[in-house]
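For this view, one protein chain was removed and the others were kept in their places.
And then chain A:
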Amino acid sequence: MSADEEVVDPKKYLEESCKPKCVKPLLEYQACVKRIQGDDSGHKHCTGQYFDYWHCIDKCVAPKLFAKLK
């Protein structure tokens, strides 16, 4: 067995490393989470900010990911 027992999923790793690039949408999402915290109606959600954040991350990760894969 190779020495590399601990396999790190490259996608997770790149998503972590792309976080600094997408701070703005992340802060927007966190602000939204705080805003809807007290809501009990069940109608409020942060899908928009969530999508914006993950879209930013995806755009950052996509060009780099396949270079790390076989």
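As a convention for this text, a residue touches a chain if its C-beta (ideal position, glycine included) is under 8 Å from a C-beta of that chain, and two chains touch if they have at least 3 such contacts; residues count from 1.
Criterion: contacts and distances are computed from a predicted model.
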item: The complex's invisible chain, by UniProt name, from "Serine/threonine-protein phosphatase 2A 55 kDa regulatory subunit B", "Retinoic acid receptor responder 1", "Cytochrome c domain-containing protein" or "Integrator complex assembly factor BRAT1"; value: "Cytochrome c domain-containing protein"
item: Chain A, residues in touch with the chain not shown (by the definition above); value: 2, 4, 7-12, 29, 32-33, 36-37, 39, 42, 44-51, 54-55, 58-59, 61-63, 65-66, 68-70
